[in-house]
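Here's the structure we're looking at; comments come further down.
One chain of protein is taken out of this complex; the other chains stay put.
For subunit A:
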Amino acid sequence: MVLEATMICIDNSEWMRNGDVAPSRMDAQLDAVNLLCNVKLDENPENAVGLLTLAGTPSSGALWVGARSSTSSDDGRPRWLGTGAVCRVLITQTRDPGRVLTAMHQTTVEGEADLVGGLQKAQLALKHRQNKNQRQRIICFVASPVAATAEELVQLGRALKKNNVAVDVVLFGSEWSENEEKMKAFIASVNVNDNAHLVIVPPGTALLAEALMSTPLIQGEHALMTGSTMVDGSLGGTGTTSAPVGSSGMGAFPFDPNADPELALALQMSLEEERNRQAAAAAAGGNNTATTSSPDRGATVTDTPMGEPPLEIANMPNTDGSSSRPLSSTGATMDTEMGDNADELDEELRLAIELSKQEASTTHGPQREARAQPGETEKQRPETAEKKEPPKGS
């Protein structure tokens, strides 16, 4: 839940008309920008997103007359007619996704991209953000050959690093290999504690927006990819080092972990316990390990909110002697489990209470007694949850 102000730089040069990325580079890019914008604004209610275009013709409605970029050639036009910078800020930092969308759809494909000028303008826009507590981030889409030299980019990167601005670059389109070296040098010069990423999406592998979902741009601290990432056909991406996290768009959880951190933590702990249990069961075998670990799971889920009855019912210690049901994180399996034992719930409740009282008095150690308390308080929640269930089902 990082509080962040983001400037998204859109490449709207003529190279965006190309159809190598379906349906066209520009459309794919706008989809990706839409996704990014929504993710950033959902992460934290005080986040802000702004938009700027990297390309355009200088005279296209721009009031800006500034210093000419060093890479453009002299075309003999009088300076006062606006032979200035091409980058334009479409919308400054805003918390309203609708405004960003409107501004996004006003982009036209024209001209050549000026990456250095665009990044400098983005830095300036971030410097004047209204909430100074927000961190600064620039996300830049590049799909045209970069005219700036590597030295210019590295110098710019150092200036951005000095001002605590994090930068992410997304290279897509067929010319990505030409830009790769320069962008790598740039990201290396901007990077501080792995807050800068270079994501390369070669055309034809995946939809740009979907490809971005597994990268650190969207996942932030959940993804364990560092440095440059090449996205291949699978959504997992190469270079991922974590096991279950990152396998789907939102990580291992089918909901937004940031919206409900308690539930996310509880699920994570349950998953770990389950993994330990299965490892122990595979090694030792038998019901002993199964029954001892089930009060653990009951204890770890005590702080889940009331509105999650399927999860709690699935975690009820099972007393009919068979090995406890493995906890799964998908909703579908939990629903079927709930359907199975909805009838035997009252009996199970009583048996569960007896079991936890038994466990409390056995020699399994003092921690069992401590866990008996949460086990007993938890029994009341399934009761009320169960009362909620029939009215919901009817």
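As a working rule, a residue touches a chain if its C-beta (ideal position, glycine included) is under 8 Å from a C-beta of that chain, and two chains touch if they have at least 3 such contacts; residues count from 1.
Definition applied: contacts and distances are computed from a predicted model.
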#### Entry: Record-based protein name (UniProt) of the chain missing from this complex, from "TAF1A polymerase", "PITH domain-containing protein 1", "EF-hand domain-containing protein" or "Cleavage and polyadenylation specificity factor subunit 3"
"PITH domain-containing protein 1"
### Touch criterion as defined above, residue of A:N164, A:S177 or A:N276 at the omitted chain
A:N164
### Query
On subunit A, what residues meet the omitted chain?
127, 132, 158-159, 161-164, 192-193
